[in-house]
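Please see the structure below; I have some questions.
Heads up, one of the protein chains got dropped from this complex, but the rest are sitting where they should.
Right after this comes chain A.
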Amino acid sequence: MNAPVPTDRLASPSPASNVVPGTPAGPPRGDGILVDRVSVTYPNGTTAVRDASFALDPGTICALVGINGSGKSTVFKAIMGFVRPSAGAVRLCGMPVAQALKRNIVAYVPQSEDVDWNFPVLVEDVVMMGRYGHMNMLRIPARADRAKVDEALERVGMAAFRKRQIGELSGGQKKRVFLARALAQEGRIILLDEPFTGVDVTTEGAIVALLRELRAAGHVMLVSTHDLGSVPDFCDQVVLLDRTVLAAGATAEVFTPENLQRTFGGALRNFRLGGAALHQDADRRSLTVLTDDERPLVFYGDPDSDGEGRT
């Protein structure tokens, strides 16, 4: 599972690549997603999330990182109005959740395990479901709706598979279909639940490229992920979750070994290579590898000095 780390990732520490051109400086104001001191208590009495706050502006890709049971799915549910916060509030593009949903602002890309792949629908049917919110009550597609579906399928490279039943696709293709549905829906906010699980490297690259395009177009994406290694690649913001928000902010500041240790506790494998184990020379820098089960996250540098960046 642990893919080898490309050497260029080690050689060129470039946190600057995470900064989007044109993003205003200063902390996010939450014009995209604003989660304001939200607590969620389920009917059976367990409090899944306590006093969680973070803010995301348009043109952001944010990773939602935490172990299983840390409240990632609860945060998603609160954003989509599945659960009502027992305290605090969620605002989407400045609106309350119910109003935002009515306006088709939120698109959701589900985790593969949550989809019934035996359901008798074709690829194009699924993507068309993204247009339902734009149609009249009978959901009869207009020419514009068909055009959006065609365009979305083209964009994810699935046009050739449009007449396939969804269960006949590979893991990466399945993910792309649901991404196409989000595109067709034209939501300003896109929630992605574990988008890289069961996906090959090529597809992962394609998905990341697409997310970058959407960021440039001003969308807000919240990505729940285990795949720590890919987070610095494409996420400009990170929210670390463990029943509350441990840290939130720019990737370069928040995505540090210390914070991740705090987030994952013992659930993370930690390999620290340094000194004689890594070098034959006088270089004092060390290599830290953090991984749970996906691509490992690699920190290169001496944690005691401040000169080195992350790769």
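For this structure, a couple of remarks:
Simple rule for what comes next: contacts are C-beta pairs under 8 Å (C-beta built on N, C-alpha and C of every residue); 3 or more make two chains touch, one makes a residue touch a chain; residues count from 1.
By definition in this document, contacts and distances are computed from a predicted model.
For the chain of the complex excluded from view, the name given in UniProt is "Metal ABC transporter permease" [choices: "Metal ABC transporter permease", "Ferredoxin", "Xanthine dehydrogenase family protein molybdopterin-binding subunit" or "Roadblock/LAMTOR2 domain-containing protein"]. Residue A:167 is the one among A:27, A:69, A:96 or A:167 that touches the chain missing from this view. The chain not shown here is touched by just one of A:122, A:159, A:252 or A:289, and that residue is A:122. Although one chain is not drawn, the whole complex shows that of A:58, A:81 or A:171 it is A:81 that touches it.
Check A:88, A:110, A:157 or A:172 against the missing chain and you find that the one touching it is A:110. The hidden chain makes contact, of the residues A:185, A:251 or A:288, with A:185.
Residues 43, 80-82, 101-104, 106-108, 110, 114-116, 118-122, 125-126, 129-130, 132-133, 137-139, 165, 167-168, 181, 185, 187 of chain A touch the missing chain (whole complex, contact as defined above).
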